[in-house]
Structure formats: structure tokens, C-alpha cells
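One chain of protein is taken out of this complex; the other chains stay put.
So, chain A:
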């Protein structure tokens, strides 16, 4: 339809030095019509200034009146509406469009006051030292998206153009630790109802990264293993190292895998929906070990496109390492343990 109603103005948004910027390939938002391949978006990080140029072109010989041109930087969390509604008009099956439920950033300023446009005009813009709270994310039910919106206000309908960009939040270990610490504290507080354990906090924070995940699990008289990941917090470039120690094995194991599962939980409180996606599937053992065997784990993460853990009011992204044992009859035995993944420089 756009073809027939060509807007009177053509808006183009360009970021400064966009070509030389790092780009990420982002899969098309799930549920969108377009069969377009992934977009390639420029990447910004928290605290960066986002600057660029807006060119508004008017068709030759035409004059466009406008009530002003403004540029807005928006960061929003989009959610799929409650799935229940979609049943009515299932004909157009994909009514799973995400709607923004919170714009956590919305900064606007005018590029130009009301006036006339009779030739193409460029306006530089700059949002200085933007603090961006969340990392960009495109998931099944949730998106975190950032974009620049340029609006040419008119009497009738406004003409606007959106230019998305991608945000990485680089954190250093200390930050992540703090966050972990906090959430832990919170949950503890909830559980313990106000019992304070301030004294220990400092000590814990130091060792929290080095504290390995160690678990001792099994099925009675059948399998008993002990596994260990050297860390519980990983950067995206990290290597997962660990080992599995077989204390008892009566299973006829065919093989054993380590998978990394990204769990997206969205929605408000109780009514949230969970979507799991397996980001990595990695065979770590072939055949059946005997009692006393130790199987090493080493998984380079940098080669995979992983999502760091995110937590906010509307959704959570959590990462789990799942150890899966498949026996000769095809039965699967698994144990998941959460790990924090953060993006580091």
C-alpha cells in the first residue's frame, strides 16, 4: 500500500560513522511478516553518545508544510499480548505482534521548528552519553529494542521514520557480582523475612565468581555422579570448564551432552510464559563409563551467539547449563544449573 501512497517527504537517518561501526546480525523478529533475512544493526554500548544525521528530502518542486521535526530516542520492552486473544481471528494467524509495554527511555528534542520544507535538509542530532539500562534482545515473546524515531509533524498524519540500533551492555565481573549478590540478598530477605546477614556479605562477594558449581546427583542404585563447573558466572568469551565424576553407574549410557539453554520468561508475575531455546548442544562423552571415570568438560562459548542474562520487571533471560545423559534405550536424564552470562569487553 505504501507504494501507492508515497509520503510527501522522505526521511533518512544515518548514524555517524555508521559504516565503520560494528554491526550485529539480528534475526528477524519472530512473528513479523517479513521474510527478510536478519537485519544488520550498528552496535552501541551503554553510555555512548548516539549521534547522526537526519536528512529530510522533499520531492522536487514540492513544498511541505510541517509543524516541526523532532527526533526521539526510544528504548522499549515489547511483549506479545496475552495469547488468549489471538484465537478469535486466527485466520490471520500471526497476531503475535509485540506491543510495547514500557518505554524505559524516551528522549525527544526538536530538530526544527514548524515551517516549510522545499528542499532536502539535513539535521544533525546527538543524544549525549546515553545511559541504556538494558541490552537489546530479540526473543520469542519479548524484545528489547532501541531506535531513533524522526517525526515530521503535519496537520494530518505525522510522517515518521524509525532507525533501530543495537545495544550491548558490557559489564565487568564486579558489576555482575553485585547484581548477583543483590538478587541473592533480596531472595534471602524474602525468605528469611528480615533476618540480616550483613557481616557475611563482603566475604561472599569476593569468592562468588570463583565459587564453582558443584553438584552431587543421582538415581538411587543406578547412577551417581558428581559434576563441577569451575565457575557460575561466565563472560560470553569464556570457556566452560568442568568435569563429571562417575561414582556409580549402572546405566548403559550411550552418550552425554552438555547443552546451554536460554530461558526467556515474560509477562507479569504469575502469568508469565517460558520459552526455552537450546543455544548449544555439545557432546562431551561417547559410550558408557565405569565407576571412577572422570570426564572433562571444555566448551568454548565465544563461537556461539549467546544471550547474556537479563532481569527486569517484565521478563527474565536466564541461562542454564544442562547436563544430559542419554541411555541406550533413549531415555534422557538431565540436570540443569543456572549460570550467569555477561558481556565483557
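Just so it is clear, contacts are C-beta pairs under 8 Å (C-beta built on N, C-alpha and C of every residue); 3 or more make two chains touch, one makes a residue touch a chain; residues count from 1.
Here, contacts and distances are computed from a predicted model.
Engineer: Mind telling me which option in "Vacuolar protein sorting-associated protein 35", "Small ribosomal subunit protein bS6m", "RecA family profile 1 domain-containing protein" or "Glutamyl-tRNA(Gln) amidotransferase subunit B, mitochondrial" is what UniProt lists for the chain we can't see?
Structural biologist: Its record in UniProt gives the absent chain the protein name "Vacuolar protein sorting-associated protein 35".
Engineer: Could you tell which one of A:13, A:159 or A:285 touches the chain left off the display?
Structural biologist: A:285
Engineer: So which of A:61, A:303 or A:330 would be touching the chain we can't see?
Structural biologist: A:303
Engineer: Contacts of chain A with the missing chain: which residues?
Structural biologist: Spelled out for chain A, the touching residues are 253, 255, 281-290, 293-296, 298, 300, 303.
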